[in-house]
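Written out below as structure tokens is the structure these notes cover.
Here the complex is missing one protein chain, while the rest keep their positions.
Lettered A and B in written order, each chain numbered from 1.
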Amino acid sequence: MSAYTSNQSRSPLYYTLLAIGVLVVLAGLYAVLLMEEHGHIITGMNNQIVWGMPHVFAIFLIIAASGVLNISSIGSVFNKPAYKARAPLAGLLSIAMLSGGLSVLMLDLGRPERIIVAATNYNPTSVFAWNILLYSGMFSAVALYLWTLMEQRMQPWSKPAGFLVFVWRFVLTTGTGVIFSFLVARQAYGTAILPPMFIVISFAWGMAVFHVVQSTIYAWNHLTLDEHVQKRMKNLMGVFVVAALYFVAAYHLTNLYFARQTEFERFILLNGGVYPLLFWGGYILLGNVLPLFLIYHPALGKSKCVIAASLLIILGGFALLYVLIIGGQAFPLSIFPGYQVSSSFGDGAIAHYQPSLWEMLLGAGGMGIAFVVTAIGIRVLDFVPREIPKAH
Amino acid sequence: MNDLNLQRRNFLKTSLGAAAVAIAPGLMLFKVAQAKGEGASSKVRWGMLIDTAQCKPGCNECVTACSRENGWVNENRPTDPQWIRKIEIKDISSGRELSLPMMCQHCENPPCVDVCPTNASMKRADGIVLVDKHRCIGCRYCMMACPYKARSFVHEPLHDQNPDVPRGKGTVESCTLCVHRIDNGQQPACAEACPNQAILFGDLNDPASAIAQKVKSVATTQVRADLRLNPGVRYQGL
Partner (left out) sequence: MTKPCKSGCEGASLRCAMLASSPTFKVCPGRCVLHVLRCIRLADFFKASFAVFTALLTLTLLSPANAMETKPKIDIGKGGQCVKDTQWMRRNHMHLLKHQRDEALRKGLRDPQISLKNCIECHASIRDDSVIAREDSFCVACHKYEAVKLDCFECHSGKRKTAWLKEHAQ
């Protein structure tokens, strides 16, 4: 087909991009080497801000990895043909992002060489231990699902495999949410709304990532996405964004009602410096208002607007995670409610966090892994959604 | 059929032989490592009672003693460990001021033990909450879970550790209730060092011990008692 011969002229660009991706991954690995040698002192994380930028990147990748499978689920479980064609690409993206996110998490450990210990000593009450099983099982489940989708003889099995993946990712995202829910002592966490919030957020972010990747693939191959399909997909993304916003709103509104949470909410929403800025400016404005405008305004909503909206949603996602993860740790623990406290260990004081280059590189390395896996996967196997392409 | 039985017999012989070879060292070890004494027992529950009225603001003796005994150094960097710290608190509504030491509270239901993926964070039978650094992978989840901010992460390579108190880079650590001293019949360093005897250490389960009797007779509280963790460290005058 003539559409593919133009690929040859694009090869140098493809290999350049791939090389850049690999370089980013190598930079991340270099950061890990330094962290292994010198310890976490070279990062900005400390005894008050225990989880930092690497965790923001990792949790975004993991949530998006679970959410992107929504596309497949709508195809296999809910039988929408337009989505069925996109299921393999969604599966690849899921594996790619999960690899990236998990790599960052595992390499940020104080003793990453003890992964074997983690894999052989399980504490059944620890959600981290459960997650080890859930995440590795996810790889197998998605791989199995991809096999049923792409091999002709296995097609009849794609529906049960799709259902398995559907259920598994709900459990997995819940597992990611309860990491924070189970932290009873911290004012930002310890609430049951986090797992469902994470699930709905995953729908929005997964869809956004999928849009970005799909649009790039289509543009690269000089194809045009069918307008009808595009409209349905972007509208669905808009619905997910609104739903996610609803959960975030419910979380904050409930918190504001409790007298003991009021000071924390004021910190996050009003006078916490970078945190209100990121929340209102990054998440609400850039991550919700602007994308929704781009999606739903009658004069807009074409492919450029969809890519822009998706990128903004992703940006908003990072902002939200920064506020949740780092803001939640920056606010001091309430050890003596009703008392003003001070000590040599940061009690009663807002903790400061300055991410260092190395942890940013580690996080970027995770994104790089996701990119490299996707790029190689698309090139080597048949992941481009098979529809009737309208070439220019 | 005969051939099959023969095969099965050979298989059983080889696997039994392999199993014996695998288990043998362990059996020999059992003889060697039959330990002396009983070790930690759940009949005992170690605890501390801190009399905040005796605790003077500005006094850091317990902190210095712990630091010297266990080998950690805090130079006011946010990455520096602090196993015990003095907290100055002031009641917002009444204005009353207090000073008290805060360390790992050695809870009966420790959140840090619940969340640790590898069981590195553990509670010993006698109630002491410890980090098994052989298993700690440095994920810092226990640090997120602790309501008292009792734990520290070792951010840089350490040298010249106290042979009684192993500590290393990439693992999490906290107050061990001076377990190496307790197992030797001594008191924790902070309890011994306090010039005003504000820290009373003992067995909460022993009705004859000083701490059990005092806890029974005077009003004491646990910090964040609402979380129902039942810490072994109690405070008087809070």
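Observations on the structure shown:
Throughout what follows, a contact is a pair of C-beta atoms (placed from the backbone, for glycine too) under 8 Å apart; a residue touches a chain by one contact, two chains touch by 3 or more.
Computed from a prediction, not measured in an experiment: that's the story for all the values here.
Screening B:3, B:75 or B:160 for touch with the missing chain picks out B:160. Residue positions on subunit B in contact with the hidden chain: 25-26, 28-29, 32-33, 35-40, 68, 122, 124-126, 130, 132-134, 157-158, 160-164, 166-171, 179, 183, in rising order.
Following the convention adopted for this analysis, only the chains that are shown with their structure count from here on.
With centres defined as mean CA coordinates, subunit B is found 36 Å away from subunit A.
Looking at the complex, you find that subunit B touches subunit A at residues 63, 74, 76-82, 85-93, 102, 111, 113-119, 135-141, 143-149, 151-157, 169-172, 223-224, 227.
On subunit A, the positions that touch subunit B within their shared complex are 38-41, 46-51, 109-112, 114-115, 117-118, 121-123, 125-129, 132, 179, 182-186, 329, 333, 335-336, 338-347, 351-352.
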